[in-house]
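In what follows, a single structure is set out as structure tokens and then discussed.
As you look at this complex, bear in mind that one protein chain is not there, while each of the others sits in place.
Right, chain A next:
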Amino acid sequence: MTQTELTGAKALWATLSAHGITTVFGYPGGAIMPVYDALTFYPEVRHVLARHEQGAIHAAEGWAKATGEIGVCLATSGPGATNLVTGLADAMLDSVPILAITGNVARHLMGTDAFQEADITGITLPITKHNYVVRDVEELPRVIAEAIRIARSGRPGPVLVDIPKDIQLAPYHGEITAPHARPEIPAPKPEAIEKARELLQDAKKPVIMVGGGSLDAAAEITALARAWDIPVITTLMGLGSFPSSDPLWLGMPGMHGSVAANRAISEADVLLGIGLRFDDRVTGRVNGFAPNASIIHVDLDAAEIGKIVRTHVPVRGDARVAAQMLAEGAQKLDLPEWREKIAEWKTRTQEPDHWGAGYAVKAVVDRLRPDDILSSDVGQHQMLAAQLARFERPRRWINSGGLGTMGFGFPAAIGAGMAEPGVRSIVIAGDGGFQMTAQELATLKKYDVRNVKICIINNSFLGMVRQWQELFHEKRYSEVYLGDSNPDFLKLADAYGVPAYRADCAEELPEAIDAWLNDPKSSLLEIVVPNEHGVFPMVPSGASLSEMIETEPPRPTPGIEKNTAAEEAKNA
């Protein structure tokens, strides 16, 4: 076929293909049908049919988070497009490069409240890095190329391109646009680096804190920390940016952070933050955050510097380059007192030793191999996994940090698993969140994805909400009990042809985990745990990190009995 016979729809696929895009997650509908029709001419692009557009975009996010490359998703107009909204907001807050393509009604119908019309560019304006309506077919490939560039460059994020149906059908005469080079990230100013170095040299209690913007600078940051011999804290988004096995690692900061990380922040005199945005779940009460520290903030997004915390040395630029520059000529700091303190804090960790969600999560994450991808949903199991899992390299931990999106974990694990078919893609989910996107079991079946391992921590509750009700609402468990209406997860999996296993107690767990992981197909493991289990340490919301509650407060009924709360809720 010659170029002159292209339509907008074909030009779209040709452009995606020219950009090396191999997989697109999507769901068809009236206003995107020409694109689906044209797909049949481009067998080099794999389309993955999800069971809900939210599943499609979270899968694209999982793909992007595991690989660092752009994730692409496709939806029809109106309801298809609005079903992408949660994923776009998620990708925006977690800086995930996503290209979302939506169909729309033909141009002459736009603005008339036509069938399945939604003003998706208006709706997604604040939750996309940029968005477009293509109004001229000759611009389509250039728009797509530019959208991909915007999504990937600088601080990555989601870009939406809305294509009216008549544009998809219109003949296209131009060339197919090739990929843009990524614009260079500005190098940090040497003066800023020099100032930072001076602070580090004189520091008595230094700490390095790295976030999701550090994932591609893990090697440089590791070298930097070791050169200065400074302890490192990794945020929820930064887990894996520094090897957990290194003695310098202090764990995660914030609301459910480690004792060592939170105490170190509260006492530090110099805090070097790299690629993080000081989220309120990390800082606690802002004016109690690192109250004694001079803060050096390295970020490529100038708007992040000074947005939340006062910054003494702003360093704008690429985390890799900044870390390299900061490591140059470094000498190990001799700080025996600081090390002693930290060593003491590090002993104050709680290994879950009795049966409960923590015990179950630990049993699962202890089985992780360095290459395994661990994806999590949102809730107690997420915080437990973040506390207990150990990561030696970045992009092995996938979760919804900024938006805290329930329903994210499972489809993201499918996307990650499809991106890296050679590695295990393990997902830990709660019984609540799993049901938000459980229909994606069909996607596993359809594409015979074999490496996705689903683990449901079933505590019969919306556990994290229940924990807050327990702590802050005098145990009034309002609308959080699921146990009376949860499906039989094994039967549910079976209905989709996915093998499933269950453990009801600690004794059954090892065998169940073995069976689940050794199953050659994608498989599901339900672990039924006692329900009144809290995640600690915890910094109550609005408190400062130094006000952390280290261990679970004693309960009126000592020992956690299976299903006590469930019974109470049922009888209430």
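One rule holds in what follows: contacts are C-beta pairs under 8 Å (C-beta built on N, C-alpha and C of every residue); 3 or more make two chains touch, one makes a residue touch a chain; residues count from 1.
As a working rule, contacts and distances are computed from a predicted model.
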Name per UniProt, for the chain absent here [options: "acetolactate synthase", "Hydrogenase maturation factor HypD", "Acetoin dehydrogenase E1 component beta-subunit" or "Extracellular solute-binding protein, family 1"]: "acetolactate synthase"
Residue touching the undisplayed chain, where the options are A:E139, A:D166 or A:D504: A:E139
Sole contact to the chain not displayed, among A:I57, A:L239 or A:V309: A:V309
Interface with the unshown chain - residue positions in chain A: 121-122, 125-126, 129-130, 133, 139, 142-143, 146, 150, 154-155, 180, 183, 186, 189, 192, 286-287, 301-303, 305-312, 314-317
